Structure formats: structure tokens, C-alpha cells
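Have a look at this one.
All protein chains but one are shown at their positions in the complex.
In this document, chain identifiers A and B correspond to the written order of the chains, with residue numbering beginning at 1 in each.
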Amino acid sequence: MLTYHASQKDHQPILSLTGVLTIYTVAQARQEIPARLAKRKAQVLDLSGIEELDTAGAQLLLWLKRDASSRGTELALAHHSPAVVEVLDLLRLTAAFGDTILLSPPSPSRSHHGS
Amino acid sequence: MAKTILIVDDSISLRQVVSIALTNAGYEVIEACDGKDALTKLTGQKVHLMISDVNMPNMDGITFLKAVRLNPSYKFTPVIMLTTEAGEEKKKEGQAAGARAWVVKPFRPEQLLVAVSKLILP
Partner (left out) sequence: MDLDKVKQTFILEARELLAAMEEALLGIEEDLNPGESINAMFRAVHTIKGSAGLFGLDPIVRFSHTVESVMDRVRSKQISLDPTLVSLLLECHDHLASLITSTQEGVEETPESHEGSQRLLNQLIPYLEGNGVIESTPVRVAAQPSGASEGGWNECWHLSIRFGPDVLRNGMDPLSFVRYLGTLGKIVHLASVVEKLPRGEDYDPETCYLGIELDLDTDADRQTIEDVFEFVREDSEIRLLPPHSKVEEYIAFIRAMPEDERFLGEILVAGGCITTKDLEEALRTQKAETLEDGVIHGRLIGTILIEDQAVPPPVVAAALDKQKKFQDRQAQEMKVVKVQADKLDRLVDLVGELVIAGASANAMAVQVHEPRLLEATTIVNKLVEEIRDNALSLRMVQIGDTFNRFRRIVRDVSQEMGKSIELELHGGDTELDKTIVEKLSDPLMHIVRNAIDHGIESLEVRRARGKPDTGSLSLNAFHDSGSIVIEVADDGGGLNKAKILKKAVERGIIREGAELSDAEITSLIFEPGFSTAEAITKLSGRGVGMDVVRQNIDELRGSIELESYEEAGTTLRIRLPLTLAIIDGFRVGIGTASYVLPLDLVIECLDLGPFLESEENHLINLRGEVLPFLRLREIFRMPGEPPTRERVVVVQYGETRAGLVVDRLMGEFQTVIKPLGNLFKQVRGVGGSTILGSGEVALILDVPQLIQLASEPSSGLRRRPATHLPPTHS
């Protein structure tokens, strides 16, 4: 189960994810997250409620990030939960995301453009 | 929270040995005696991995695997199939159904434990 919750913090729209972001939920999340982000014009994804993350989930986060940047916007991942940190550490993907772990303000993306 | 493993085999002794080995390693274990029993036991259960024999009465392992893959809750749950060298044909059938993890019978409990650990750690 993955649930979505939109809120505002410091006049900044935030989309929070709660539950598991795994192979079981990515297909749905791939549709829902971009749609909800677009609707609220949100640029921050709060990951504090993620209880479980797997390769499929990590791929989705990376795709979201790249998708945003290819449309000329930024997507910041914030408030990484321990489950998220563990996976990003294990796959050494922290650099690929370029987000400051555990802090909400987005930092400039260093993600690859083209390959 | 401990990871839960379902073991499906018609041999009580095999199930018990596997249960002991997995429980000692820190997993929770649910036992079922054939595919049908397994489907019943799965109801309302969060299972992280399934181990299933191929050759069983009532419902064999391949049919069970197919049924499990149709269930949205277990569609992507890793399944280890227990097989024999003699079961090449079954293996092909199983691969068509999406089975990738095979452990060849007879095996020692440690061998199965290694296979399980590759897919999930306790």
C-alpha cells in the first residue's frame, strides 16, 4: 500500500508518500506521483513515510527526478526515511540523486543529462 | 520484524527440518502440505518468500506458482522451487511460469538457507 498526501510548508507544496514503494506499488505510483505533483505544482517529495523501498522503488525515484529535469523543473527528495537511506547507501545512489539527505530544501541537481 | 517464509512440501519431515533451519536463522515459517493448502494458508498473510516442491499431490508446485502469480498480493514474491535432476521437463514448465530460483533435491538444510539468504536476509 502506498498513499499520497499533499500539504504546504513554508508556502511550498509538498507531496508526502506513506507506505511501501516496491515492485508491488511502482506501477501505480508511476501514474499517481507525476499527476499529483503536476496538479499541485509541487517540487518536493517527502519520503519520511516510506517503510520499504526496493530496486523498483529506487528506479522510480530516479526516473521521477530525471523526468522532472528533462521538463526543465526540479524535483527534490526530502526527509528520507531509514528504509530509503539504507537502499540509496547500498546502491551508492546518493550522488546520483544529489539530494541532501534529511534536509528539505532542494540542492542543485547533479544528475546526468544524457548518457 | 522477522521475514516470513512459506514452505510447501508434502513431506512432513522435510518441512520440519526446513522449518527448524529457517527458524534458527531468524525467519518466521509457515508450513503447507501442498499447493491447495498453501493457497489457503496464504490468505491474509504477509509472506516474503515461498519455497515450494514441484511434485505434490492435490496441487503441484507449478500450478501453485501460476496461482500465486495471479494473486496481486504475491505477484512478485520470490519463490524457490524444489526440484530433482529428473524433473527437467517440469523445470521448463516452471520457467515458463516465471520460476527462476531452483534448489535441487536432495539438499542439506544449509544449502537451502544459502539460497534463501540470497533472496532475503532475515
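Annotations
Rule of thumb we're sticking to: contacts are C-beta pairs under 8 Å (C-beta built on N, C-alpha and C of every residue); 3 or more make two chains touch, one makes a residue touch a chain.
Computed from a predicted model, the values in this text were never measured in an experiment.
In the full complex, chain B contacts the hidden chain through residues 9-14, 16-20, 36-37, 39-40, 43, 53, 55-57, 70-72, 76-79, 82, 84-87, 89, 98-102, 104-109, 114-115, 117-121. Taking the whole complex into account, chain A touches the unshown chain at residues 23, 26-31, 54-56, 59-60, 62-63, 66-67, 70, 87, 90-93, 96, 115.
Convention: only the chains that are shown with their structure count from here on.
Averaged Cα coordinates give chain A a centre that lies 34 Å from the centre of chain B. Note for the complex: chain B touches chain A at residues 72-73, 75-76.
Here chain A touches chain B in the complex through residues 22-24, going by the rule given at the top.
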